[in-house]
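Sharing a structure here in C-alpha cells format.
One protein chain is absent from this view; the other protein chains keep their places.
A and B label the chains in the order they appear, each numbered from 1.
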Amino acid sequence: MTVPSVDQGVDTKVDRVPGARREALYFALRNKKLVGGLTVVLLFLVLAVVGPMLTAHGPREYVGPPMQPPSSEYWFGTTTFGQDVFAQFVYGLRATFRVGILGGGLTAIIGMFVGFTAGYRGGLVDETLNMITNVVLVLPVLAVLLIISAYLRVRSVEVQALIIGLFSWPWVARAIRAQTFSLRSRDFVDLARLSGVPTRRIIFGEIAPNMASYLFMVFILLFGGAVLFAATLDFIGLGPTEGISLGLMLNNSVKWSALQLGMSWWFIPPGIGITAIVGAFYIMNVGLDEVFNPKLREM
Amino acid sequence: MRRYFGRKFLIYALTFFVAVTINFMIPRLMPGDPVRSMVARAGMQTPEAAATMQEYYTRIFGLDVPIWQQYLNFWAALLRGDLGISIWLFPQPVTGVIMRAVPYTLALLIPAILLSWFAGNKFGAFAARRKWLDNTILPVGYVLTATPYMWLAILLAWALGIIAGIFPIAGGYSFSLAPTLSWTFVGSLLAHWFLPFVSLFLVFFGGWAIGMRNMIIYELEADYSHYLQALGAPQRLVRKYAFRNAALPQITGLALQLGVIVAGAVVTEIVFSYPGLGHLILKAIENQDFFLLQGAFLFIVIGVLLANFIIDIVYVLVDPRTRTGMGGGSA
Partner (left out) sequence: MSKVSLRVAGLKVHYRTLRGDVKALDDVTFAVADGETMGLAGESGCGKTTLGKSLIRLDGRMRHVDGTVELDDEELPIGDTARMNDFRFREVFIIPQYAMSAMNPTRKIGKMTKELLESRGVRFETVRTELKRRLELVGLAHDVLDRYPIELSGGMKQRMVMVLSTLLNPSLLVADEVTSALDVSTQRAVAETLVDFRDRGFVRSMIVITHDVSLVYQIADSIMVMYAGKLAEKAPTDVIVDSPRHPYTQLLISSLPEVGVKYADKRLTGIPGSPPSLLDPPAGCRFRDRCPLAFDKCSEEPPFVEVEHGHYVACWKA
C-alpha cells in the first residue's frame, strides 16, 4: 500500500545538471520527515551495534530470576525462564537490520535485474519475464515462505532473507521495467547504443544512474517489507533455529502467556523496535520523495 | 476485453500450476526420508498408530514409483479433492478440517478488507492537501502500516482483553457454549470476532489512507484537475473526480496486497486463537502436520486467485478505458 508513492516522479531527475545534486542535498537537509526518520533509524542502529556490548550475557542464557519487571539490573525485565529481555532486544535488533538489508537487498537486485532486462531487451525476453513476474506476483508470498520454511530443519536469518528475496521481487521488476521502457528511448541511451556499447554497460552505465534516487527509495520500501515478513515468519514459529529475533520474542511471549500474566515488558519492546524502524524508513521515503520530486516540495 | 480476461486467466492457471508443483516438490527436495521423519516427529503414542501412519504415508507419497508418476498421482488426488489425512487431527481428512476453518477466516477478512478500503480511501483523500491533517495524521498512518500485524493484535488483546476485560481474547466463541443458532451463541461469536477484526482493520486502514493520499496528490495536479479549476468548478467537483481516478490504482493495489493481507490474517488469528486458517497453520507447524500445512497453502493460493479474478472484474466495471479496449488497467 505504500508502493504508489514511488511509482511516479522519476523522470524529473533525468537530465540533471551538477547543481541539481547540491540542490537535492539542500532540500534533503531541510526536510523534517527525512531528517527525523533518519535520526530514528540511526538511533536504533547504534543500539543494535553497541547494545550487545552493554550486556554480559547472551540472549538465550538463563541468567536471572524469572518474570522480573524492569529493574536497574535487568533494564527490560526477564522472561518466564529468566532470560534478559534487554539482551534479547538488542541482539534481536541486529537480526532485524540483517534481514532487512539482506532480504531487501536481494529483492532489489533480482527485481532490478528482471526489470532492466525486460525493459531494455523487449520482445520475447520481455514477454517471458513478464509472464514469470505476473505469476510470482499473484502467488501469496507468505504462503510460499511458510511451506518452504516448514520443511527446513535449520533456519537462519540468511536463509529467511534468501526466501524473502526469491519471492517478493515482482513489483520492483514491474516498476523498473516501466521506467526502463521510458528511459531507453532517450537520446543518451541511443547514443551509447550507436557507439557500440554493450547492453550491460548501457544498463548499468546509462540507465541505472538516472534512476539512482528511485532505486534507493525502492530499497527502503523493500527493507521495511523484508523486516515485516521475517517478523511474521518468526511469529508463526518459523524463525531462526539459533539466535534471537524481535519476531521470535513476540512468538515466545505469546506462547508462554505473557499476555495473561501481564508481562508487558516482554512483548512491548520488540513491537516498538520493529514499528519504529520500519515506520521511520517509510517516513524517510516520503521525505525523499519530496526532495527528489519538486512538484511535491512546496506543499 | 476478451483478450484481457484471457491473459488474466492464463496467468492464474499458470500460478495455480506453479503452486501445486511447489507443493509437490518441496517435501521431495528436502534431505532425508520424508515419511520416516514425519512419523517420527508426529510422535504417535502407540506403535500401532505409528505403523498405520507409516504405511499410509508411504502409499500416499508413493515413493517407489517414478517421479513423474508420483506427480500425476498427486494431481489426480488433488482433483478428487483429496488433500490427505491430518496428523494433528488424525484421522480426519485435511479438506474437511480446512473447510470448517475457512468461514472464520473469511468472516474476518472480507469485512476488514472492504471496510478498511472504503474508509481508508475516503480518509486519505480527505487528508490530502489539508496541511494540518496531512502533517499530523499521515505519520500516524505510516506508523500503522509499519506495525507488525501481530503486535497490534497483541496490544489490543492486552489493553481491551486483559486490562479492561471487555472482550474475550481466545477462540471463535465461548468454550462453554455449543454451536447452536441462539442469540447467546451469535453474541458470543460477535464478541470473539470483534478484536481480531479491529486489529486487521486498523493496519489495513493506515495503508489505504496513505496510498490514497499519495495518489490523489498526483491526480489533483493532473491536467484535468487544473482545467476544471480554471473553469471555476468548485473544489468539491475537482476532488470528486480526482478521488474517482485515484481509486482505480487503489483497486489494483488491493490485488497486489492480497498476499500481505493474508499474512496479516494468519498472525492475527494466531494471537487470538481464532479458529480460522491461520490457527490451523500454527497447529500444523507445531505438530509437524505437513498435509494440513500443504492443504492450507493450496486453499490460500486458490482464495487469492479467486480474489484477484473478482478484482479484475470490478476493475473492468469501473474503468471505462479497459472496456473500450484501449488498455489502461495494468496486467
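Here is the rule we go by: contacts are C-beta pairs under 8 Å (C-beta built on N, C-alpha and C of every residue); 3 or more make two chains touch, one makes a residue touch a chain.
Note that the coordinates shown come from a computational prediction; the quantities given were computed from them, not determined experimentally.
Contact with the omitted chain, checked across B:Ile67, B:Val186, B:Leu237 or B:Ile302, is made by B:Leu237. Across the entire complex, the residue among B:Gly6, B:Pro91, B:Gly187 or B:Pro320 in touch with the chain not shown is B:Pro320. Within chain B, the residues in touch with the undisplayed chain are 222-224, 226-234, 236-237, 241, 244-245, 248, 319-321, 324, 326, 328.
Definition applied: only the chains that are shown with their structure count from here on.
Distance between chain A and chain B, defined via averaged C-alpha coordinates, is recorded as 21 Å.
For chain B in complex with chain A, the touching residues are 11-12, 14-15, 18-19, 22-23, 26-27, 30, 129, 131, 134, 138-139, 142-143, 145-151, 154-155, 157-158, 161-162, 169, 204, 206-208, 210-211, 214-215, 217-218, 221, 249, 253, 255-260, 262-263, 266-267, 270-271, 281-282, 284-286, 290, 293-294, 296-297, 300-301, 304-305, 308, 330-331. The part of chain A that touches chain B in the complex is made up of residues 1-5, 7-8, 33, 130-131, 134-135, 137-144, 146-148, 150-152, 171, 174, 224, 228-229, 231-232, 235-238, 247, 250, 253-254, 259-260, 262, 264, 267-268, 270-271, 274-279, 281-283, 286, 295-296, 299.
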